[in-house]
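With one protein chain withheld, the remaining protein chains of the complex are depicted in position.
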Amino acid sequence: MSVKITIDGQQINARTGDNIIDVAAKNGVYIPSLCYVKGKPCLGTCRICSVKVDGRVMAACTIPVSEGMEIEVNDDAEIVDMRKALVELLFSEGNHNCPSCEKSGRCELQATGYEVGMMVSRFPYRFTPHVVDHASKTIFLQRDRCIFCQRCVDMVRDERTGKKIFSIKGRGTNSRIEIDAELANEMTPQQVRQASDLCPVGCIIDKTQGYDDPIGKRKFEVKSIKERALDKEHR
Amino acid sequence: MSHTNKNKILSHELPTTPLDPEIKAAREAKIPIAMIGLCGCWGCTLSFLDMDERILGLLDKVNITRSSLTDVKRIPYRCAIGFVEGGIANSENIETLEEFRENCDILISVGACAVWGGVPAMRNVVPLEECFKEAYIDSPTAVEGAKKIIPFHDDIPVITTKVMPLHEVVKIDYFIPGCPPDGDVIIKVLDDLVNGREFDLPTSMNRYD
Partner (left out) sequence: MNDEIQSILSHYNSDKTRLMDMLWDVQKQQGYISEEAITYLADGLKMSADDVRETLTFYHFFLDKPFGKYQVYLCNTVIAKMNSYHEVREALQQETGCSFNSVDDSGTFGLGDANCIGLSDQEPAMMVDNVVFTRLTPAKVKEIISQLKQDKSPEEIANPAAIANTELGYVTAMVDANLRTESIVLFKPNRDYKSILQTCLNDNIPEDIIEMVTDSNLRGRGGAGFPTGLKWRMGRDAEGEEKYVICNADEGEPGTFKDRVLLSHSPKDVLLGMIAAGYAIDSRNGIIYLRAEYWYLKDYLQQQIEDFRDEGLLGKRILGKNFEFDIRIQMGAGAYVCGDETALIESCEGKRGTPRVKPPYPIQQGYLGMPTSVNNVETLACASRIIEKGAAWYNDMGTDESTGTRLLSVSGDCEKPGIYEIEWGTTLNEVMTMIGAVDPRYVQISGPAGDSLSVEQDGEREFCYSDLSCNGSLMVFDNSRDILAIVRDFSEFFVEESCGICVPCRAGGVDLMHKMERIIDGKACQQDLDEITQWSKLLKGTSRCGLGTAAPNPILATLDKFPEIYEEKLVIQKGSLLPSFDLDEAMSAHELAYKKLVGEDE
């Protein structure tokens, strides 16, 4: 079944049940997100995909399109600024010191910062304590960079038992990402790489990978996060 | 917060030879700009120098007062545009920034340290006392049995409790991130502002490292 909607005034036919991010991308409109992974259940944690649906602010990844929806992504200055503000909140909440981060150049948070035009955070930088977990043989867990997107918690499981390898301890501002070192040690190199790639920031770091590509040749320098999101082959 | 000795004369207070009136007039017709460095590595200043010969095209319009090119200690007169590298890590930084803000129409934070604290701000996760202890008392080069030393004197700057971005101390008009930003970025911003265009840093030029 198909429905008629508009995105920034543009008339669009979309498939019922598809979420707004996917529909927008299919039609050349990029909506940034740091938790949504195409084809996986929506997590709805980062809220960076916030758009206006019939005038109300909603997270695009959580909303299936329905007939007559009027969606504003870039036409409304307020919602554009809200997305930028959410990215800025993340940069001030954790330690996102790009010059000293292994993930720089292939970090989704950094790449999204460029897309939303962030130059500084309007929120006070907090400088949370550095806490690194080295316990696993293959993974550094740089906790002060975690943005609690829950991707790893939901999408990375022990292949044999289905148990969670990553989890969140505590709540609110005391939340912290945990890794089960024993289960992590069972991960194949390929799975480690996948987990590290899945992490949108420099929190899950593959111990065998870092500063591999020279500046200028790094993932999002070769092709921006926006281009990748809109590119059918990458989706 | 005055640490200056009343008997000292600062360089900018020395008498100067009056300029040739023609040169003076030509200079006054130009837009005065300046760049200072606070707590940083001077990498951003090098990027300023990385404008290379491209700055020549702008020299008809701008007059660079204080900068790493001129080595003037204080800006001699009010500037239209001030670039600042480095964050706030001591009392001298605060004084310098305060004076610079008072004498610049537009102030721009340049580079990670100015924008959010940068590498020096990595000490913010450790209390200052511990930093001092590590650097001066438990230091491998500390002489055993010698009197403990932590620099603290009227003549030297006080280290701030935390390293701060500039915009937490004074109002900043624009921000150029990067560690350091490219010379290309600085010339783009300068060129735009000097020619009356809006400050605009395109996505392709915005970099945090």
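Going in written order, the chains are labelled A and B, and every chain counts its residues from 1.
Here is the rule we use: a contact is a pair of C-beta atoms (placed from the backbone, for glycine too) under 8 Å apart; a residue touches a chain by one contact, two chains touch by 3 or more.
Bear in mind that the values here come from a model prediction, so they are computed numbers and not experimental data.
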{"item": "Residue, one of B:R54, B:R74 or B:R101, that touches the chain absent here", "value": "B:R101"}
{"item": "In chain B, positions touching the absent partner", "value": "1, 88, 91, 94, 98, 101-102, 127-129, 132-133, 136-137, 147-150, 152, 158-162, 164, 168-171"}
{"item": "Those residues of chain A which, in the complete complex, touch the missing chain", "value": "42-48, 50, 57, 59, 62, 64, 82, 85-86, 89-90, 92-93, 122-124, 147-148, 150, 158, 161, 163-175, 178-180, 183"}
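Rule of thumb we're sticking to: only the chains that are shown with their structure count from here on.
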{"item": "Intercentroid distance (Cα basis), chain B paired with chain A, Å", "value": "35"}
{"item": "Complex contact set, residues of chain A against chain B", "value": "91, 95-101, 104-105, 110, 113-115, 117-121, 124-125, 127-130, 215, 224"}
{"item": "Contacting residues of chain B [partner chain A, same complex]", "value": "109, 112, 115-119, 121-122, 124-125, 162, 165, 167-168, 174-177, 179, 201, 203, 206-209"}
